[in-house]
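Here's the structure we're looking at; comments come further down.
The complex appears here without one of its protein chains, the remainder shown in place.
And now, subunit A:
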């Protein structure tokens, strides 16, 4: 009370007044921080965001550094000549693919203006209505230049994604392991039986003879499709009818099942999936991988002696492989879809020297890929980009005859994935799994509404 009395004669702000003012300021500061945080999800002003899993990032990996720099150079070149600027936003690949970042952003209505998309995700995004038609922004000759490589990104003759690379699958092997097992070049398997036989001879307690992908996911399906196709199998036929329950499906499932059950292929990936470490550590003899590993070997194990061979075929089968690779897309619900599409066209869809050189640089210097455009492939070859024996092999022997990764939606993917996992790792019968998966796909396709699944 006395203190209260003493306050009476005090001049200036009271304690309560100060506390109130501080409270208001703190609230204002908190609110502005929150609001600015919300705003950060989208680019501000005259800038579009390009979400990707390459740049900008700090990394000791020389290969990833080259790839990050390619993206930075690309955006710098655009920004130097255009009013609307592009800002690169790096999203780690584990969160980008099969993660929450991109789906959450689109679900919240704040998807990136430009983004990278794999064939496995294409239909979901197309059916969601977020892909801009890129056809008007691509030179007409470029459509022909891409050839078949645009098929899985096209709906009703319109292009909705521009591939930046083609990534075929093959089998890598350790030459040292090969020689130690008394094998020679002549023992390179050309049939499935030979593959299992060689894998069996190469395996030891600490070395996997033959590695197929074991983790469930889009990638595992992608690596299994060639074995299905080689026997003439399909998930859906040309008319979109379910064709999964077939002899070809069962023999492809049986191949992976046999490899695991006989101990030739491991149930988990060696070295937690680190391919180069596993080869260098002598923990694997043969591993099904893509062309991108050429670049990884070049960076991390330039002296390691490895070989590459085409996927073997079943009796009476025909060679093929799966061709993966990512594409540039523009968000039709973004801040400026026209400029975003213009950027995609400018980056990959022009017949200009600069545009072709850019693709050559990505596929032969930054990464190790087959260029999806014929002109870029030829120019890359002329510039020596495919002189290295492994690159030459991929371009001349492995990629020809390959098929683009299918664009099946999640329910179809999941049905196939469960069949692969069930037979390969749980020892279930191939007949029942093929039938069950076919029924799931059939049930889904009956009520499916959207762009063609094939």
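Remarks
Basically, a residue touches a chain if its C-beta (ideal position, glycine included) is under 8 Å from a C-beta of that chain, and two chains touch if they have at least 3 such contacts; residues count from 1.
Throughout what follows, contacts and distances are computed from a predicted model.
Set against the options "Multisubunit sodium/proton antiporter MrpD subunit", "Glutamyl-tRNA(Gln) amidotransferase subunit A", "ATPase" or "Sugar ABC transporter permease", the UniProt name belonging to the omitted chain is "Sugar ABC transporter permease".
Only one of A:156, A:205, A:239 or A:303 touches the chain withheld from this view, namely A:205. The missing chain, though absent from the display, is touched by one residue of A:133, A:176, A:418 or A:442; that residue is A:418. Interface note: of A:46, A:268 or A:432, the residue touching the hidden chain in the full complex is A:268.
In the complete assembly, the contact with the undisplayed chain comes from A:130, out of A:130, A:242, A:330 or A:366. Panel shows subunit A; residues 1-2, 5, 8, 98-100, 103-104, 106-107, 109, 111, 124-125, 127-130, 205-208, 214-217, 266-268, 270-272, 281, 283, 333, 410-411, 414, 418, 421-422, 424-426, 428 of it touch the chain omitted from the view.
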